[in-house]
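Read the structure below first, then the notes.
As you look at this complex, bear in mind that one protein chain is not there, while each of the others sits in place.
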Amino acid sequence: MTLQVGVIGTGMIGQDHIRRLTKVLSGVQVVAVTDIDRARAASAAPEGAEVFDTPQALIRSDKVQAVVICSWGPAHEEQLLDCIAAGKPVFCEKPLVTSEAAALRVMEAETAHGSRLVQVGFMRRFDADYRRLKAVIDGGSLGAPLMYHSTHRNASVPEGLYTSEMPLNDTLVHDADISRWLLDDEIAGVEVRVPRRNSRGKELRDPVMVLLHMTSGVIVDVEISVNIAYGYDIRGEVSCEQGLAALPNRPAVVISDQHGIRQAIPEDWRERFIEAYDQEFREWIVAAGQGTATGPSTWDGYAATLVADAALRAVDSGKREDIRMTRKPGLYDRPAQAAA
Amino acid sequence: MTLQVGVIGTGMIGQDHIRRLTKVLSGVQVVAVTDIDRARAASAAPEGAEVFDTPQALIRSDKVQAVVICSWGPAHEEQLLDCIAAGKPVFCEKPLVTSEAAALRVMEAETAHGSRLVQVGFMRRFDADYRRLKAVIDGGSLGAPLMYHSTHRNASVPEGLYTSEMPLNDTLVHDADISRWLLDDEIAGVEVRVPRRNSRGKELRDPVMVLLHMTSGVIVDVEISVNIAYGYDIRGEVSCEQGLAALPNRPAVVISDQHGIRQAIPEDWRERFIEAYDQEFREWIVAAGQGTATGPSTWDGYAATLVADAALRAVDSGKREDIRMTRKPGLYDRPAQAAA
Amino acid sequence: MTLQVGVIGTGMIGQDHIRRLTKVLSGVQVVAVTDIDRARAASAAPEGAEVFDTPQALIRSDKVQAVVICSWGPAHEEQLLDCIAAGKPVFCEKPLVTSEAAALRVMEAETAHGSRLVQVGFMRRFDADYRRLKAVIDGGSLGAPLMYHSTHRNASVPEGLYTSEMPLNDTLVHDADISRWLLDDEIAGVEVRVPRRNSRGKELRDPVMVLLHMTSGVIVDVEISVNIAYGYDIRGEVSCEQGLAALPNRPAVVISDQHGIRQAIPEDWRERFIEAYDQEFREWIVAAGQGTATGPSTWDGYAATLVADAALRAVDSGKREDIRMTRKPGLYDRPAQAAA
Partner (left out) sequence: MTLQVGVIGTGMIGQDHIRRLTKVLSGVQVVAVTDIDRARAASAAPEGAEVFDTPQALIRSDKVQAVVICSWGPAHEEQLLDCIAAGKPVFCEKPLVTSEAAALRVMEAETAHGSRLVQVGFMRRFDADYRRLKAVIDGGSLGAPLMYHSTHRNASVPEGLYTSEMPLNDTLVHDADISRWLLDDEIAGVEVRVPRRNSRGKELRDPVMVLLHMTSGVIVDVEISVNIAYGYDIRGEVSCEQGLAALPNRPAVVISDQHGIRQAIPEDWRERFIEAYDQEFREWIVAAGQGTATGPSTWDGYAATLVADAALRAVDSGKREDIRMTRKPGLYDRPAQAAA
């Protein structure tokens, strides 16, 4: 049985997902595409796929069983509501939506529908390294987690396009989501501290240090550096009551030469998370084939929106900004992960 | 376009490949199976696949575009010759065949056919770590390779089933093949030395040390240990003129606890090479879809047969046993790797 | 030429330093000891050393060229002032003194004397790993430091004796001093955050997280855990503008066994810093032989006192507590390190 998928948005990430669904993964077929730029949609469409004029038309088409949203953030709410109205499973790239109110509306619609339909694109949860890390923590042999050190370093960001708000409302959401997932916890408060500025990114507030206060009392300290030149370096270490668990080096060749004994560091997120993206869709295909969704949910997208808002407030106030979440619908309690 | 595949042999490895072709990979469908045990074939057959009475019938069936051979070694020659006669691409688990004469007959048939049809199951060539290692060596920045240290350690082997000949005619072929591939070289001679015996495998000649003398003069020293208890530990280090390149630790969580700072070691080959098996078939599907084969060839299977024979002679003689290969058919010169 | 040394205080640390000065190091002789417990002093005295009744008598004795203070903290001020009055070089175990006022009095006396006489026992500065780390930072190839992550983990602390204030007024001073030294900077403000409590140390505030705001804007985040069971694990990583520099694993045997591939972690500070203590005294002997002092100074002991005070205020206030230092006497500007 092959899942018939429609893709909304055929920019860089949309094209990459079309490639993935077409050439890498099994049990899935891209049968429909749409984009605000119709020519771009036509050129991105794989053989046999229909090009639709509007997202709404694509979502409602009988040939489309499930939807992948790669449009820009402000368009997501309407497209998600259309998918839910049509009862079709939908994968939505981050951000889920761009305001708390929008997140609540999507959550209300999905809750009214009665079962999960939405998976949000937090790909780190599908990374093998993070999954093994979570398994160790959950295994309990190290005792309860007390602190989590998360470092998120980018070699560079596009000058002009990447603003000083983005470490907090764009980059941070990955660390925030993975903290919530890894620790099985929610974020209760956010603090931001701004260290000495990196002279390589002249106009930017870079790096930033963020403290996430979890409901359990765990403190997460996040270093976000977006111009660190040497590579894309994602690290995480959990301090537990009687031991540590940390992400390993990436499996690069161990070279001994005039630069020492060394391993290469990934250049960017594509290289670092390529398998995680594949696995993210592998599991989505299984769940969508059963008419539902697993993995990161609307609730997680809602939480991400709240963290981004709180972080922006915190950098201005210099204080801890609290997060108050609505009551969690039962729909989002501990979804079983789909079998891979 | 979906490749229609028939699988011969539905034992443990055959069942695993059927799972892989059915649930993991795209662009492929298992449409036919056969086994000397018909009931086992029937139970292993995925939905819609036909169970054939004989390998010959399966190979000749119009619905089968390409064949996967997972039967036992002595049956391979006839099945390979049938596939070549039918002009169908075939993936053959190792060993290709069980004698030099048989290897030459298969090679002759394929050469007469005029293009490659056979891919042999040396999965290490598809492992990401080995591929990155080869890329570093081929890149040339470390100068020419001079020595290669290959260690092949198994936690244990099935008592009674695994004999003292098997380190040399079964286990060694992986190190021999990967040495030939990594160094782009052939093996000219083999020596075997037998160290102090591991008391854990009482009746076995274990470990063994093998020296492979490559045509270029590179010496490969192989440690084969098959009862080392602690895990399945595959290592490789190339000493070049001005540096080293080595396989890294596997990407396990870095744990700090009462046992120190540590990373887990794979338990067995399934855990270690699971992605390599997937990739091996991913590339086979692409090539078979084009009516041909890439990756490890009949020539490589032939070389493996010669090495196993020479190693068995060398352990008895205590001397270097030379390998003399026939002239290499042009068919096997540097096949371009299929696009992944 | 052999330096004639008198040791004040012959408890555990005093006895260890006597052993060091007697059996490990050259160019030095312990000629005098004293302790509030005269019997303990007598039993700790090496052959030929005189046991004095009071610190004052020992300090003033003609046979004593330099003094090592290992008494308890509250006694340090008077003994230091006596040494300075006598113009004798003195090594003083931490804490230098126990109040800001006392530190200022010692600093005034030494400044009046006109040259350095006091070295404080911050042994980390003499550790080879930290020194290599500083050399990399000072080398400048990674750009300016922006953040420093310091983790200070103890397997356990003596129940009952170690109070909730001690992570902040005793343990933290090592991280604070090494941060000032490594970054060539001063601490301008301190924040303390208290994560979820480690249930292994029931009555203790453990762990704590401390943020040190350096004058340059660098932020240092310190994790102090004092009941983490698995070992004594001191880590440090500097995030610079274009790279990182971090302390390595300790050089333990790499074992592969049923617990994985692993290296042991030191059990306690004695094991971790044994060579640093030796080196600390090696350099003190050289400087004291020249009638002066190098290494950590009265100024550094004064800074440590201020940090401890600020950290205790910060844990109560929940806010950043600023540190205001007096004007730095020229005496303490960048002392040349004594030749080892």
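A, B and C are the chain letters, set down in written order, and residue numbers restart from 1 in every chain.
Throughout what follows, a residue touches a chain if its C-beta (ideal position, glycine included) is under 8 Å from a C-beta of that chain, and two chains touch if they have at least 3 such contacts.
Everything numeric in this text was worked out from a predicted model, so none of it was measured.
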Option touching the unshown chain, where B:115, B:242, B:258 or B:326 are the choices: B:242
Touch criterion as defined above, residue of A:188, A:264, A:312 or A:331 at the omitted chain: A:264
Selected from B:13, B:81, B:147 or B:274 as touching the chain missing from the view: B:147
Absent-chain contact - pick from B:19, B:63 or B:200: B:200
Hidden partner interface residues of subunit B, rising order: 143-147, 149, 151, 153, 193, 195-200, 207, 209, 211, 214, 216-219, 221, 223, 225, 227-230, 233, 239, 241-244
Residues of subunit C in contact with the chain not shown: 23-28, 128-129, 132-133, 135-136, 141-142, 242-258, 263
For subunit A, residues in touch with the removed chain: 229-231, 233, 249, 252, 255-265
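Operating definition for what follows: only the chains that are shown with their structure count from here on.
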Intercentroid distance (Cα basis), subunit C paired with subunit B, Å: 58
Whole-Å gap separating subunit A and subunit C, where each centre is the average of the chain's CA atoms: 44
Junction residues of subunit C, two or more chains touched: 229-230, 233
